[in-house]
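Of the protein chains in this complex, one is absent; all others appear in place.
Here is chain A:
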Amino acid sequence: MDTHVFASLAQIRILLVPIGSISQQTFEKYASEIRSFDAIRLGDIAVEGTKDERARFQPKSLSTGYLHLSFPSHPPPHSHQALSLIRPSQLPLAVIGVTTCSHSEALPEIISQFNGTVLDMFPPPAMYPLARNCFVFEEDSSSGISPGGQHPELIIFPEMMGNRKLHIGTLLGEICSKIFGEFGVLIQRLESPLGNEYLNASLFPSLPLLTDMPPSMDSKDTLPPLPSHSSQPELSKSALSKVAPAMKRNSSLGVPTVRKRLSAIGAASSHGRLFKVMADCFLLAGRTEDALIWYTEALQLLKSPLDTIWNASALEGMATIPILDSWSAGHGLQTSTSVGREPWSDIADKLAQATILYFKVPPSDIDNYQFLSYLYCCCVLRHTSLLFAIWSAKGWGPLAFTTMLQPGPTPYLPPTLSHNESTTWSNLERLSSMSGIPRTTISSLLSQVHGPWLLHLGSRERVSVLEAIASTYSCLGYRRKESYILREVLGCILDLIVCGREEDAHTNMRSFGIKGTVGIRLNESSDGNESILKLIKHVCKVLGVHLDAIQIVDDSSDPMSHSEADDESDIYREPFGWPELQIGVVRESVAVAEALPDFLAVAQYALSSLKTLQEFLEPGDQYHLYSTAARAMQTARRRGATKAVEYWSGRPVVSIALAPLPFVRLPIEKPISALKPRTSDSNAILKGGTDPFLYNPRRMNATQGKSLVVQGELLEFIVIVQNPYVFDMELHSLSLSTSGTPFESNPISLVVPARSYHRVILSGKALTTGSLIIRGCLVQAPGGIPREFVLPLASEEEEERLAHKRSAALCEAGRFKYFGLDSFSWRKNQSPDSSSGSSSRSSKTPSFLECKVVPEQPLLRIRRTTVTHGALMLYDGEMSSIRITFENISLLPIDFVRLAFDDSTISPAQQALAESEMSVFETYETEYALIHRPVFSWIKNDSVTIAPGRKVTLSINCFGKVGCTEGTIHASYSYIHRNPSDSEENSVFHTRQLSYPLMVTVYRMLESHGLDILPYPSYPLGNDDNVMKNSLDLFVEDNGAWCLFSIDIMNTYGTPFEVSLERVQEDVPWGETIVNVPPGSTSRLVIPLKKFLLSDEHISRPIPTLSDRQFVVDKTKLSEAEQQMQRELFWYREELFKCLRCQWREAGGTRYGDLSLRQQRLTLTMLEILRTEKAGIQLTLVRPGNPAEPIQHRAGKYHPPCSELVYVRIKVTNLTKSTLVFTLDVNIDPREHVIHDGVLCDIPVGRLEVKESREVEVAICFLCHGRFEILASARVLESGTSSGTGSARLIAMVDTNT
C-alpha cells in the first residue's frame, strides 16, 4: 500500500503487476529481484543518442547523482489522476508486468493481457505510465522463447540466464531513460501556450489533450525563451520544434473541437507552474542541481500572485533536495555537521512553511477538497517523517537518509526501533537525547494531521494516512495515542468492508435478478479478518482489556489440561485501565468482530470482556454481551466451526459435598473381630465415656473422614454454583469430575439465576468398589468446551496454601511498582510467579473429597411392628414384648442381625455415674437399674438370616421404667459371608442399620412404702380356725426362726391391681400373699420370712460395683464401724430382695409386671429382726419327774398349776457356724409372785459347738394365779464382753381350776 516516505517526491514509481496465471510466490520472487534496485546511478543510465526534446531530462554523461526508484504494489486510485501534474511522483511512471511463460505461443495472449491490465488501471485520459514493459520469465520451456520482435514491450528472460539481476538493472535503466524522454515530451507540450494555459487553468490541472494542441507546432516562437541557466537551452529550443510523433495516444480522433477554450483562457499566465513541473521532473531524474534552480525560479513566480498549493508543493520539492544530496554525498560517511543550527532546520522550516500554505488554501471547489487535504496530510507526514527519521537514527546521518529514502512497498522500521526492547522507556529517551529531538515535537507535528479534513480524503488515502500516524505514534512509544488512531483505522476499514459487501450484494442482485429468483450467496471471504482482529486486540491491550482472556481452543482439547490456570482468579489483582474507555472499546470490538463476521471472535471477545470487566459493565451491557456471545456461538456451530471457546465465567463451582446418605442406607464399617463373642457385654452400657451403642454412625464419620458409599447405589452430590452476572447463566452441562473407581453419572444442564448461588444435585453410581475421588466439576457453557474446575478439599493445609499464595501475590504487588502501561495485570504475572509458584505448587497435591465405595449391601426395612403409632404405653415395671417384622428388600441375603437399644433413661444415669458424686450404695442401685432392668432387651440370636425378599420377626422385651419417655431400637444387619474364598482377606465388614424410634409412656400406678420387718409373734393371734385358713401362709411352725415382712402398697392409678408377694427362700416352702389394691387405697402385704444369717465373711465384703471401673475411691468418710454396718445392711438387703418377688397384675387384665422394692430402706432394727439369732432358745414348762411331764399348753399358753414346782426348760442351740460360749438371762414377770431356784441372771450355758444344743432347767413356783411371762435371752460371751442374741418368751396362765 501507500507509504509516506520522506523522499517520495524524488522516487520514480514503477508499478509491478502480475500478468496471467502467475502464482503469488513466483511473482514475489521476481518482484523482489526487481525491487532490490532502489537506486540507480545516473552514470548507469544508457543515454539515448537523440538530441531532441527527449534528451532534456536524460542524465548528463559522467554525472554522479542517483535516481531513486520505488515499487508500489497497487495502482493508485483513479482520482489521483488529477494530481498528475502537480505531483508527478504520486503516480507510477512505469508499469512492469511480471509473468512466466513456457512457450512462444502464449506471448500474444500475454501481451494482450498486459495491455488490458494497464488500460484497466489507467483509463484513457491518463498521462501515465510513461513506460510499460512486460517481463516474461521463461519457465520449463524446452525450447527458448523468441520474442518475435513485434512486441517491443515484451522482454524475455531466458531461464538459463546467469546474471539475470544485472540484466534487470540494465533494463530498469532503459525504462528510466525512456521515462525521462517522455518527460521531455511532456514539458514540451506544457511549454506551448495552450499547454501553459491548461496548466494554469485550475488548481489541479490536466494535460491538454493531444487533439487540443495546435495542429502545427510552429507556435513555439510564442514561448518566452527559457531562462539562460536552463541546463540545455539550445537543446530544449530545438526540441520544441518537433512534436513527438512516437507519442501514440489512443485518442487520435484528430478533429480539433475545443477551440473555444483556448480563447477563454488568457495567454498571459505565469510560468511558475511550468517551472515547478520541470523542477519536479529534474528531481525525479536525479538532477538535483537543475531541480533546485527551477524550483527557485518557480517559487519566485508563484509568490507574486500567490499560488498557494503550487508554492507549497515546490517548497516540498526543495526540501527533498538536500536529503538526496546528503545521501549521495555522504552515503555512509558522517558529515561534520555545522555548529549552531541543526542541519535539518532549513528543511524543516520549508516544510513547515509548506504546511501553513496548504492549511491556508482558500476554500474553493468542493471537488478539490480531497486533494487539498491529501496534499496537506502528505506534507505534514513528510515533515514528521523527517524528524522521525532523524530521531530514530540517533541524529543526522546516513541511517537517517536511508530511512528517508527507503522505497516501499512495506514501511521501513529503522534498526534502532526494530529490536525487541525498542519501546522501552530508556531506549526512547536515549533516542531523544542523542538526536536532540524530543518525542513531543514529533508527536505535536503529527497531531496536525489529525483533523476533520481527514473525512475529505478518499477511504484509501485516509487509511494510509491514519496508518502512518499510528505507526509513528507506536514507534514513539505513545501507545495510547496509537490505539486511539488505530480505532479510527478500524472504523475506516470496516466502512469499506460494509460498503464493499453492499456493493457485492447489489451486483449479485442485478446479475441474478434477470435469471429468476435464485438467490445466490457468495462465500464470505475471511482474508484479512485475522489482521483486523489482531488490530482490535492490540488496541484493547493498550486500554487494558485482555481479549484473549478466554482462549479459542480445539473442540477436542482435553478439559483437564488447564487445571491450575484459573487457580489464582480469586487472588487480589490490581485493577488496571480506564473503565469508561474499556467498556467503549469492548463494545466496538464485539461490533467489529460481528461485522466481519467472525463468530468465534465475537464470542471470545464478548466473553472475555464479561470475565475481565464484569464489575464495570452495566446490566444492559452484560446482557447484551452474553446474548451476543450465545448467538455467535450458535452461528459458528451451525457453520461447522471446529473450535470453541473455553469456559469463561470465572469459577462457577463453589463447593461440592456428598449429600448424606439416608440413615437406612448408610453403610458402617466394622472390624471383623466385632463378630467374635464379647466377654463383658454388660459393662459397655455403664461406661459413660464410651458409646453405649454397638454401632454408632456418627462416630465412624468423625474418626474416619472418608464417607462410605455403596457400590451400585445412587449417590447424590450437592454442588453449589454461583453466577455473579446480572443475567441468568445457562450451563450446558455440569458433571462431576472423578477419579478412582469408575463413576457413572449423567451431566445435567441448568440455568443459574442471576447474581445468586444455586444448589444443584448431581447424582451417579459408583460401579466398582474402591476409592472414589471427586476432583471437581466439569462445566460446559453452551457452545464452549468443557472445562474442569478442581475443587480441593477445604482442609487446613489447603486453606493455608491459598492464604500463602494470596499473601505472596499481595506482597509481590506491593514490591514492584509498575509504571503506566507496564502494569498490565497479565503481563505482570509472568515474571515473578515463575520462581515462587513452581516451588509451592510442587510441594504437595491437594486433597479432594474422597468416598470409599464398599460392596453392595443388602437393604432391610421394617415391615410392621406390634406397636401402634410408634407409641408404647407401659405401667411401671410392666413386662411386655413387642414384635418387629423386618423385610429384606434387596437382592442380597442378610446373615447377620444385631439389635441394640437406647432409651431416655440411659444417658442421665450414665451421666450420674460418670460424675461419680453418688455414694457407693446409690452407685450400685443405678448400675443395677442399668444392667438388670433395661427398658428393651432381646434374646440374642446369631443365626437370623433373611433371604432376599423374605421377612423375619424378632421379639423384643420391654420393661416399664418410670421416667422413660422414648426409646430407639437399632437393628444392624449385614451380609458377611459373601464369598467363602475371600473371606479371610477381609478385615472389615459393613453393616447397615435401621432405627425404630418409640414413644414410651410409663405410668406409675403402685407405690410401695413402709417396708417393715417384725418379729414373728410367738403366740397365736387367736384360735379361730377361720383365721388360720384365710391366712394360711402366715402361720409357721417354729416361730422363733421367722419374722414378718410387711409393706404398704398404694394404688395411685385408676384401676385396681392385684399385687402378689412371693417368698422364694431356699429350703423354705414357697409362700405367697395376694392383695387386691383398689384405686386410691393402700394395702399392706405381709409375709413371713425365715430369718437368715449371713456369714461374717459375706457381710464384710465391700459393696460391689457392677462395672469394671477401677480405683473407685470411696468419697464418703465413714468410720470403720459405720462402714461395717453399711455393708451389713447392704448385704442383708440384697439377700432380702432375693427372697422376695413382688409382682402385680392388672385386675381383670392381662398385664403384669414387677413391683420393685428397691426404693425401700432397711433400717437397723429391721436388720436385727431379720437376722437369725446366734442362739436359738426354746422354752418349755415341765413338771418335775422322770421323765418330765410336760405341762399342758393351749394356743401357745402354758397352764401350769399354782404353788407347784415346775421347771422352765431352756434349750439353747448354737445357730452360728462357729463355737460360742453362751449365758442365759431369765426374766419372769411379775417377779414377786414367783419363787425360783438359783439365779436367774448369767446362767452359764457353756461352750456350744456348731448346731449343738444344751438344756438348762430352772425350777420355779408360781405363787398365785394369773398370767406370767417368762423371757429367756441368751448372751454370747466373747472376749470378755457379752452381747445379747436370741430370746424366747413363754406365757404361763396359772389357774386354779386346772
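Note that in this section contacts are C-beta pairs under 8 Å (C-beta built on N, C-alpha and C of every residue); 3 or more make two chains touch, one makes a residue touch a chain; residues count from 1.
The rule is short, and it goes like this: contacts and distances are computed from a predicted model.
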Identity of the absent chain, which is to be given by its UniProt protein name, from "Cullin family profile domain-containing protein", "beta-fructofuranosidase", "alpha-amylase" or "Trafficking protein particle complex subunit 2-like protein": "Trafficking protein particle complex subunit 2-like protein"
Hidden partner chain, touching residue among A:T117, A:S443, A:S589 or A:S649: A:S443
Among A:R755, A:K951 or A:K1197, the residue in touch with the chain that has been omitted: A:R755
Contacting the left-out chain in the complete assembly, out of A:V361, A:I552, A:L581 or A:I718: A:L581
Options A:F6, A:W327 or A:Y478, residue touching the unrepresented chain: A:Y478
Absent-chain interface as seen on chain A, which is shown: 425, 428-429, 438-440, 443-444, 447, 450-452, 473, 477-481, 484, 543, 572-581, 583-584, 614-616, 724, 755, 810, 819-820, 823
